[in-house]
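Remarks on the structure that follows.
One protein chain omitted, others in place.
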Amino acid sequence: MSLQELYRGVILDHYRNPRRRGKLTADHIHTEGKNPSCGDEFALDVIIENGVVTDSAIQGQGCSISQASGSMMADAIIGKTLDEVQDLAHTFKVMMTIEEGENPIDPDRPGAVLGDLEALQGVRKFPVRIKCADLPWTTLADALEQATT
Amino acid sequence: MSLQELYRGVILDHYRNPRRRGKLTADHIHTEGKNPSCGDEFALDVIIENGVVTDSAIQGQGCSISQASGSMMADAIIGKTLDEVQDLAHTFKVMMTIEEGENPIDPDRPGAVLGDLEALQGVRKFPVRIKCADLPWTTLADALEQATT
Amino acid sequence: MDVARIRKDFPILSRTINGKPLIYLDSAATSQKPQQVIDTVSDYYERINANVHRGAYTLADEATTAYEGARSRVAQFINASSSEVVFTRGTTQAINMIAYGWGLDRLKPGDKIVLTVAEHHSNLVPWQIIARHTGAELVHLGIDSDYRIDISDIDRIFDDSVKIVSISGMSNVTGAIGPIAELTEAAHRVGAIMIVDAAQSVPHMPTDVQALGVDFIAFSSHKMLGPTGIGVLWGKRERLEAMEPVEGGGEMILDVHLQESTWAPIPHKFEAGTPPIAQAVGLGAAVDYLTEIGMENVREHEKQITAYALDRLSEVPDIKIFGPSDVAMRGGAVSLALGDIHAHDLATILDEDGIAVRAGHHCAKPLMREMKAISTARASFYIYNTNEDVDALVEGLHKARVIFGL
Partner (left out) sequence: MDVARIRKDFPILSRTINGKPLIYLDSAATSQKPQQVIDTVSDYYERINANVHRGAYTLADEATTAYEGARSRVAQFINASSSEVVFTRGTTQAINMIAYGWGLDRLKPGDKIVLTVAEHHSNLVPWQIIARHTGAELVHLGIDSDYRIDISDIDRIFDDSVKIVSISGMSNVTGAIGPIAELTEAAHRVGAIMIVDAAQSVPHMPTDVQALGVDFIAFSSHKMLGPTGIGVLWGKRERLEAMEPVEGGGEMILDVHLQESTWAPIPHKFEAGTPPIAQAVGLGAAVDYLTEIGMENVREHEKQITAYALDRLSEVPDIKIFGPSDVAMRGGAVSLALGDIHAHDLATILDEDGIAVRAGHHCAKPLMREMKAISTARASFYIYNTNEDVDALVEGLHKARVIFGL
């Protein structure tokens, strides 16, 4: 049943216990995003040193999908190079049918490609909610753009 | 055929040779009316002495119906008392189905009740044009109101 | 009122959503349309369509008669005269028209515009814009613990500097009915004009502008069974005559010269350009439909269903309802929160069962802040809703609790 697929335990866990919630104090990049249609808000602090994401923190409020997606994302990017982060974002967007490509997820090995983020797969069946899942990733894209210019 | 009824010779005659066209110089009442929808314009000068219309003159431009109606009206009111003019206006408006009442016109004695104005009877079959025929009479009503206040 | 028969007039109600029959609980956002309205619009296009007011041929005359006929039916519906009924694009445009047309030339620094914290954005933002242009000041009445407008302070607030008062007749978030009589009295005492944002009240209860005694009201067709794309500004004759037209163009003029123009009489001076003709005709049909049912009956039906809903909803654990509990003080828009489930998630879960509720800030962000809610889910009722719809909603909420492990 697809609602169960949408609201998996791991999503509700990230919603209720968001990882990396807070603000960074050291020099960081800060970006913000909003979904005016549903009121979701998300903000990202990120530190990039020598082309590698070394720290992140998130703020915001909104539905379980947007907030869980952000929490998972903030965790997933740590230690990755900028190229790897770009790859991750692309893979995520392909999974969400936001970008073109073949679904990268292997149903037999859950979590193998995207970790916790794979739990968001169920959102694909709820087109209205895809932009919720995507909101944190648009703030990430803004941050990457700031980092490289 | 109803177009022939609408555009009777006497109407075209008044349209092309309007009676009492011009302006009065002696002390007079001046009123104006417009039909913004079709651009018809009509203005009336009238002198009322001791409760009797002693002179009138008309200005304006517009379709044959409005201008003929005004020309006929300007002629018809001369020498009439204010009450008689009110009666005339009411009889005209009944004929035009603008006011309630039984059509006062006797088809066997054309012109007996309203004179030339009876030629406007055909307008009743063209509801769009009734307001053309009525335009001069609204300026007359304004003039009568001015005269009595 | 025969709801079963009424439901048959609404084709969309036979639609299924995710395999379930549609249960439409979002009429405060926009109402559904009866076949009579839909067919009236089609028929207009199929048989009558022409531009109004400027034609000497049969179709143009019929179109004008249909358009002006709709105006007089709307006028009758609110007990007004036809020349006081201006067709606009909707409530929002109507309020903007008053803000610009009444405010731009008249307001000056130090003048006050009195609003409330519970207004829809449509009755907040236009006044912010006019305040910026003129230097006037905005004052907002608060809400009390029962979510109603707090008028305890009005004697202090209302002095000669108050020029405009604008509040909603019924909140689209809490359902609370506005204190129109008290504020009208206060406004007129200091010579201010009184405006009612009637977007939620006109569709759901009888409206008599003579009895109300206010200066302007604004409402939207699409919330009262009519087409989108049209609404109404009603104003007292002397107010409309004193107000400047905002938009210039065809239809609203008496004469045009290169450097200046004169305006047509009301209501036309406020209707620049080709008006929403087919939409007016459709609104006329909607008004006929509502009149046939009787607005007293509409109101009674909604009081009944709202009372039932408030009662049934109170059974659901973890629920919080934002609005007055006495149905005499409120309409049928019921905003709620359920535990820590975000309204958007609630809407998705209900949608799986075909239940359409709104989730979000309902275009009333300041009120949401006031209520310390970021977003709420809102169920709202109309003539086609039944107690069974409420039952389905309650069941859906229980299901959401299970999914979220509450």
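For the reader, a short list of remarks on this structure follows.
Just so it is clear, A, B and C label the chains in written order, and each chain counts residues from 1 on its own.
To be clear about the criterion, a contact is a pair of C-beta atoms (placed from the backbone, for glycine too) under 8 Å apart; a residue touches a chain by one contact, two chains touch by 3 or more.
Since we're looking at a predicted model, the values are computed, not measured.
Every shown chain touched by the omitted chain in the complete complex is listed here: A, B, C.
Only one of the listed residues, C:Val3, C:Val117, C:Ile293 or C:Ala307, touches the absent chain: C:Val117. From the options C:Gly55, C:Gly69, C:Gly213 or C:Gly339, the residue with contact to the unseen chain in the full assembly is C:Gly55. Within the full complex, the residue among C:Ala359, C:Ile374 or C:Leu393 touching the omitted chain is C:Ala359.
Within the full complex, the residue among C:Val3, C:Ile17 or C:Ala307 touching the omitted chain is C:Ile17. In the full complex, chain B makes contact with the omitted chain through residues 2-4, 6-7, 12, 16, 37-40, 61-65, 126, 128-129, 132.
Even with one chain removed from view, chain A keeps its contact list with that chain: residues 34, 36-38, 127-129. Listed here are the chain C residues that touch the chain not shown: 11-12, 15, 17-18, 22, 24, 26, 29-30, 32-33, 35, 37-39, 41-42, 45-51, 54-60, 89-93, 95-96, 99, 104, 117, 120-122, 124-129, 133, 138, 140, 220, 222, 227-230, 245-253, 255-261, 272-279, 343-344, 347-348, 350-351, 355-360, 362-363, 365-366.
In this section, only the chains that are shown with their structure count from here on.
With respect to chain C, maximal separation of chain centres occurs for B (centres as means of Cα atoms). Remark: chain B and chain C have CA centroids separated by 47 Å (rounded to whole angstrom).
Our note on geometry: chain A versus chain C, Cα centroid distance of 39 Å, whole angstroms.
Not a single residue in chain C touches at least two other chains. The set of chain A residues that touch two or more partner chains is empty.
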